[in-house]
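One chain of protein is taken out of this complex; the other chains stay put.
What follows is chain A.
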Amino acid sequence: MSDSIYYFIQQIANGLTIGSTYALIAIGYTMVYGIIGMINFAHGEVYMIGTYISFIVLAGLTMLGFDNVFIMVGLAMMVSIMIASAYGFTIEKVAYKPLRSSKRLIALISAIGMSIFLQNYIRLAQGSRDIAMPSLIQGGFLLGDPDGSHILISYMQVIIIVTTIICMAGLTLFISRSRMGRACRASAQDIGMTNLLGINSNNVIATTFIIGASLAAVAGTLLGMYYGVVNPYVGFIAGLKAFTAAVLGGIGSIPGAMLGGLLLGVSESLTAGYFTAEYKDVVAFSLLILILLFMPQGILGKPEVEKI
């Protein structure tokens, strides 16, 4: 009896770990969608680039002989955030800004093109094989009997969840308190009107992309260290999952993205734990299709009113 409860709690913990990284990536989708109403298809690639950058920095620091893990991870995350947000900013300027007034599908096709471009750019630059990173942070908390039924929560999992909470708290504060955050919320309601009121919407949109890319880089660093491998194709699936999370929570809503990410992570890990790991992606995509069909506004989103 207690065996199965331990197993269940273990699955939940694993799900929350993955789910919180989905939530971090999903923020980028939901904020961009909330303000300019387009799906930033290339967002998953930004996450992938973030992972690569953090691996490169970690390797560089190891070569220089650093041995304080926290400084290494912190530095890797910072560099990764800086470079990834520069990528996010550039993607917006190059591929989306010229298309702001055109149809949604045109912008989406451009985003898909950007995603393919970035994926292959990394493939050409770093090779298409898996790059493995030896894990830096080992060990964890053990609850229960080490030889029998137990729950193992690794330090890495704790770090992921804590970092996510810090990021989310920071983002919530930024959005609710700062001047730019208010401008973001206003633009999400009516971008034309905010423009008329003297807010430079170009800056708001650029900020949105930078925030999204930074959070994706945080997720990339954490998840890269958790799994220990990266290849140029991880961005596609991760992006799709995060988009599912954003839709599940209600696209355009930031708390929704957090909730959706956690729900998706948990449901995936439960599927993997109780049924079969091979079909966990199928579960995520089926969930996406079902939500869009029956609850397109998501859990916390507002139903969209069609304006003529």
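In the analysis below, contacts are C-beta pairs under 8 Å (C-beta built on N, C-alpha and C of every residue); 3 or more make two chains touch, one makes a residue touch a chain; residues count from 1.
In this section, contacts and distances are computed from a predicted model.
*Asks:* Going by UniProt, what is the name of the one chain that was not included in the view, given "(2Fe-2S)-binding protein", "High-affinity branched-chain amino acid ABC transporter permease LivM", "Cytochrome d ubiquinol oxidase subunit II" or "NADH-quinone oxidoreductase subunit L"?
*Replies:* Answer from the UniProt record of the missing subunit chain: "High-affinity branched-chain amino acid ABC transporter permease LivM".
*Asks:* Just name the one of A:Phe8, A:Phe174 or A:Phe236 that touches the chain not displayed here.
*Replies:* Of all options in A:Phe8, A:Phe174 or A:Phe236, contact with the hidden chain holds for A:Phe236.
*Asks:* Of the listed residues A:Ile81, A:Ala107 or A:Leu248, which contacts the missing chain in the full complex?
*Replies:* Final answer for the missing-chain contact: A:Ala107.
*Asks:* Would you mind spotting which of A:Asn120, A:Ser178 or A:Asn203 touches the chain that isn't drawn?
*Replies:* Final answer for the missing-chain contact: A:Asn120.
*Asks:* Just to verify: which one of A:Ile9, A:Val69, A:Met133 or A:Ala206 makes contact with the chain not shown?
*Replies:* A:Met133
*Asks:* For review purposes, identify every residue of chain A that touches the missing chain, sorted by number.
*Replies:* 38-39, 49, 52-53, 55-56, 58-60, 62-63, 79, 83, 86-87, 90, 94-95, 98-99, 102, 104-110, 112-122, 124-126, 131-134, 236, 240, 243-244, 247, 278-279, 281-282, 285-286, 288-289, 292-293, 296, 308
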